[in-house]
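Excluded from the complex is one protein chain; the other protein chains are retained at their positions.
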């Protein structure tokens, strides 16, 4: 079982992503601009944060299907607390994050303590969070709040017409944090160890159970965090938000080169995966000529082209 | 060709559509695209695949592209303020289509053209109250996707009227996600649960058409043993009305194209326009469906 | 607690049988219905065929059963197929278009459809085997594109079906039992024979258990995977045709939405591990039945659709917990203590 990975596939991914961007820049007026690049980060801030959490889960050889629902739940929870219950925004955010962590830790505990398949437990989590979102409110709640406006008005100008808002900045900072977490901290390395071979990790004396619960708790945090970013992005809460986002997140992680079999991959790849999705979406929005039927096919074709080129390059270098 | 003069710049309009989840929706998209082609507009179409985040992303990219005007068919009512502010800052007017939004700042959009889902619910209920007789009419409501605007509004409007009539009672209200096969599955099970159902009110035609199949499979006659009422009025539903299987459909037209572009041009040319245009929804039943069916486009 | 409630330390063979747990889940659902409304179980004969909730569970569950059967094999090889919902849409759309719009007879349209969806499945397999793309991504591509293809086939319209033979697939009865059920039974039997009477099943399990070692044992993992994905495609297409037939129309937009999750759920709860290896075709059927029974029960109990996911989650986690040795031990301890105390 010889896995020769290291940076190779990552370079391939960067290369393909860059050329995709370059081709689009030649094809569409106004595509090549700081503004579009800044938008890539703003538009994928919440997907990016969940995908980073998902990266950690997948690295530990687990999977978490509940993220989309937890995001939806968080948005409606925050909107309810701020708008209807009159809780101050930081407190509402704190509550949401704590709930997210507890929810993730709960699923993790079930998975670890009873040795259950993570797929099933988190599928249960998906349904549960989805239902609970509707229990809070079955329709969307708009957030009208001074604090929100202030956060939304906070922007860093990076170029003409190009701003990085709070969401994008949070995403970038969080990415750096995850990079650090995975590469430099004990928890991060244990995650890789558990994903590489759980039995061996146990025999090597690593606290496997705690790491696994930690992974799901961390991902619960990420989902809640992403939910908060979503409320910033939309200025509202809606239990329908986030439907199917678990698949987007998993796909972004995997396109970034993290293996579903665990133990191999990382945050940088995920960032690239998320940006890939964003670039493809932006291209389609810039083009704007497709009929709905062709639109889906175009997304798939771009995705396929991307992956195949990336694969071919990575293999060529081997 | 060569009609394009550099001085006379082509109009660039972006359209953020909800998705392609139903015949009604694709007819709506079609109408817009056809009209845009006719007028020679540089038309940027984006499908949100049923997700608000995608729609917001599309609007932001329209802003980045510097379109002249944005048409938005919002999937939900709330959550548009941040992105509409961005469009406003860029000086791009926004035309809302099909659904209204909830906002603190009405200046965020230039105008609204669309239908009133609550009114559709009311129309359906009014038809029922007038045409269905009985002391204890039992109604089954097939809801759309939980949380979606049409589902909520069509329920609200319908109940508003039903609540005023004590001889009408909604005995069951369940979601079939606007889907035909879910409509059938749900109806099959409700038929077993309730021995007597007088009226089925479906939030869209697809669910009604699915429910009809279930009713027939149970050996009953839709339209006779059970009164069927639905909303949208796609062609297939019209045919069912003519065939006597659906009793009443409330039309919610998707053909906004010509009107929307007229409005867009007015806004851009600074001509006066009406800020809120609500399409007049029509009600069809056995009495008038046959005459209208040939004019159906979708 | 009475003595009867003592956990009968049943024979090892029974406890180790993975089919026990979906059955236990099913028992749970049945018990709930017995308490809340025994009429749930009434089956009568109407118009010469069986009529009742139990029949519906099977006839409505038929589509997910077909999906789950194919998905079982794919999962057994260590893969997963996310495209089944989209392939369902393509299958229904293609068959209906051929029959309704192009005037083919069902006997020509059906084989063509199955061939095409089989080819789509094969395409999935090729991306996994030749392209060496992780299955979840390889099949995601068709999942996204598939619905577009279905829209193209029908020209973004819903295709009405009036062909009698076609409708029979969804609404016909043989000996009072829905045709779809016969179809699933036939597919299951054929698959079970093909897989268990030949060595295919074992080889698939070997590939899923340790693909690397399977190469050393001379198993052509690639070829097996291609076949398995193709079969999964065919079954998904078939489910799409059934769906179209049962509502007399092929809707390219909403058919099969989220069905991939249902199928995977049925497989996993049926005792097949998502990590591949050992698989249980019958378990997946039971899983699909459990899922459908649950849906019907929720309809019947009048649980609002929006909150319905909560009880669903509880059942999923409950069945999960029953599968866990440690949980069962804890419960039996609690019961023992309770027994002593009283």
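Couple of notes before you dig in:
The chains carry the letters A, B and C, assigned in the order they are written, with residues numbered from 1 in each.
Convention: contacts are C-beta pairs under 8 Å (C-beta built on N, C-alpha and C of every residue); 3 or more make two chains touch, one makes a residue touch a chain.
Just so it is clear, contacts and distances are computed from a predicted model.
The chain not displayed here is annotated in its UniProt record as "Sugar ABC transporter ATP-binding protein", chosen from "Acyl-CoA dehydrogenase", "Phosphoribosylformylglycinamidine synthase subunit PurS", "Inner-membrane translocator" or "Sugar ABC transporter ATP-binding protein". Counted over the whole complex, the shown chains touched by the missing one are A, C.
Touching the chain that is not shown, out of C:34, C:202 or C:258: C:202 (per the contact rule at the top). Contact with the chain not shown here comes from a single listed residue; of A:98, A:156, A:173 or A:204, that residue is A:204. Although one chain is not displayed, chain A still touches it through residues 1-6, 180, 184-187, 189-190, 192-193, 195-197, 199-207, 263-264.
The chain not shown here touches chain C at positions 12, 197-200, 202-203, 205-206, 209-210, 212-220, 224, 277-278.
Just so we're on the same page, only the chains that are shown with their structure count from here on.
Viewed as a contact network, the protein chains are fully connected, with every chain touching every other. Put simply, the C-alpha centre of chain A and that of chain C have 29 angstrom between them.
Contacts with at least two other chains are made by residues 134, 138, 239, 291-293, 295 of chain A. For chain B, the set of residues that touch two or more other chains comprises 20, 26, 146-147.
If you check the complex, the residues on chain C that touch chain B are 39, 42, 46-47, 51-53, 56, 60, 151, 156-158, 160, 171, 243, 246-249, 251, 253-255, 257, 295-296, 299-300, 302, 304-306.
Against chain A, the residues of chain C that register as touching in their complex are 82, 131-134, 136-137, 140-142, 144-149, 151-152, 156, 212, 261, 264-265, 268-269, 273-274, 304, 306-314, 316-317, 319-321, 323-327. The touching residues of chain B, when paired with chain A in their complex, are 14-15, 17, 19-20, 26, 29, 33, 43-47, 50-54, 56-58, 60-62, 64-66, 76-83, 90, 102-104, 145-148, 152.
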